[in-house]
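Only one protein chain is missing; all other protein chains are in place.
Presenting subunit A:
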Amino acid sequence: MMMCKEATRLMSLKQDRPLTFQERVSLRLHLSMCGACRECDRQFTLLHEAGRRFGPEHDSEQDDDGH
């Protein structure tokens, strides 16, 4: 059974690359049982969003000729 610490690893990873099927299933299972981790998951997502807001508001992928 996956514990919270390991679950946070997957929550973090999720922000950086798509999880594998197995990773997704075990994370979802854990989240369904753990309220604290559900909050943590929301917080990581909020951090991700905050990072985008901190800069130029959203579109980070635009290309420009600034160099």
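The rule is simple: a contact is a pair of C-beta atoms (placed from the backbone, for glycine too) under 8 Å apart; a residue touches a chain by one contact, two chains touch by 3 or more; residues count from 1.
We take it that contacts and distances are computed from a predicted model.
*Asks:* Among "Solute:sodium symporter small subunit", "Heme-binding protein A", "RNA polymerase sigma-70 factor (ECF subfamily)" or "Oligopeptide/dipeptide ABC transporter, ATPase subunit", go ahead and choose the protein name stored in UniProt for the chain not displayed.
*Replies:* The record for the missing subunit names the protein "RNA polymerase sigma-70 factor (ECF subfamily)".
*Asks:* What residue numbers in subunit A mark contact with the hidden partner chain?
*Replies:* So the residues of subunit A touching the missing chain come out as 3-6, 8-9, 12-13, 15-17, 36-37, 39-40, 42-62, 64-67.
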